[in-house]
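A single protein chain has been omitted; all remaining protein chains appear in their positions.
Naming follows writing order (A and B), and every chain is counted from residue 1.
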Amino acid sequence: MQTLTQRLANPTRFMELSARLLPWISAGAVVLLAYGLYLAFFASPADYQQGETVRIMYIHVPCAWLSMMVYALIALSSFGLLVFRHPLADVSAKAAAPLGAAFTFLALLTGSLWGKPMWGTYWVWDARLTSVLILFFLYLGLIALRSALEDESAASKLTAILALVGVTILPIIKFSVDWWNTLHQPSTDFTSTVDPSMRLPLLVMAIAFTLLFFAMHLKAMRNEILRRRVKALRTQAVAGRDRLAAHGAE
Amino acid sequence: MDLGPHAAFIWISYAAVTVTVTGLILWLIADGRKQAADLEALERQGVKRRSSSPGVR
Partner (left out) sequence: MKSFWALLHRDVTLAIREGGAIGTALGFFLVVVSLMPLGLGPDLNLLSRIAAGILWIALLLAALLSLNRIFEADHEDGTLDVLATGPLPLELVTAAKSLAHWVTTGIPLAIMAPVLGILLNLDLAAYPILVATTLVGTPAVSFLGAIGAALTMKTRRGGLLLALIVLPLYVPTLIFGISAVSAGAGPTGLAASFLILAAISLVTIVLGPLAAAAALKVHLQ
């Protein structure tokens, strides 16, 4: 574990390794996604209560799962940056934030589209929807804070601090929203156990989305490393030109 | 394929996920191309990374 993260600390080695891994992860995501979609639409029954709309679940649940997993990944990366000063930790956190926000948004959107036929309204202040909405706000805060700071190294560390604060408060937020929900909506229970015939497509789709995320995350990290190289070269070029100009003036 | 009375909701959900994810992937690819091109242009101008040219201080 330690040795792997240490070996990855060299960006050049990470670029080599990720270049080799990326096609495999992408291919795995595509294959699993195709299989999952086949299962979701052709090989799974309609729910006896929810009818065909249950098929929204096969994309809604993976998105909701990713919304939480990506935040955990950001928190872990932030910890890696602040405690171990791992050079790739910040690249990972920065690359994951917009992706996590996108999947959280999709979880909210598909949840709302699932809710309309089920509950008769696009939005209910259900405990889970509400916590996911607040999670979305936390993502927006991370992105906004990073973009508001000019000094990139300070922006990384400050965003990491915010991510760790968020991950500390998140359980309290979840707990408070559940409490609030039982106060206001005592009798409605939207949770129901998943039938075995739906468990397989759900599992396949969840793994497919996770692979899809990791493929996108790797690509975004590679882009970010290249972006930083370009930036470093530009400042280096400007500094070199300034040195030349200073020599010429003498 | 008959998806019942709420077919529209199912299709919109899947379409939204498809559009968003495809958009993200296209953006990632375009961004990667742009960074790689920038890097190459800089290197053609003769700006070298310090680590790749140990002879220069």
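Simple rule for what comes next: contacts are C-beta pairs under 8 Å (C-beta built on N, C-alpha and C of every residue); 3 or more make two chains touch, one makes a residue touch a chain.
All figures in this text were calculated on a predicted structure; none of them were measured in a lab.
Novice: Which of the chains on display does the removed chain touch in the whole complex?
Specialist: Output: missing chain touches A.
Novice: Of A:Ala43, A:Ala72, A:Ala144 or A:Ala239, which residue touches the hidden chain?
Specialist: Answering carefully, the residue with contact to the hidden chain is A:Ala144.
Novice: Sort through A:Leu21, A:Ala43, A:Ala72 or A:Ala154 and give me the one touching the missing partner chain.
Specialist: Checking each option in A:Leu21, A:Ala43, A:Ala72 or A:Ala154, the one touching the absent chain turns out to be A:Ala154.
Novice: In the complete complex, the non-displayed chain touches which residues of subunit A?
Specialist: Looking at subunit A, the ones touching the missing chain are residues 82, 134, 137-138, 140-141, 144-145, 148-149, 154, 157-158, 161-162, 164-166, 168-169, 172-173, 175-177, 179-180, 183.
One rule holds for everything that comes next: only the chains that are shown with their structure count from here on.
Novice: Report the inter-centroid distance (CA atoms only) between subunit A and subunit B in whole Å.
Specialist: 15
Novice: Which subunit B residues qualify as touching subunit A in the complex?
Specialist: 1-7, 9-10, 12-14, 16-17, 20-21, 24-25, 28-29, 31-32, 35-36, 38-39, 42-43, 45, 47, 49-51
Novice: Would you pull the subunit A residues touching subunit B in the complex into a rising list?
Specialist: 12, 41, 46, 51-53, 55-56, 59-60, 63, 99, 102, 105-106, 109-110, 113-114, 116-117, 212, 216, 219-220, 222-223, 226-227, 229-230, 232-234, 236-237, 240
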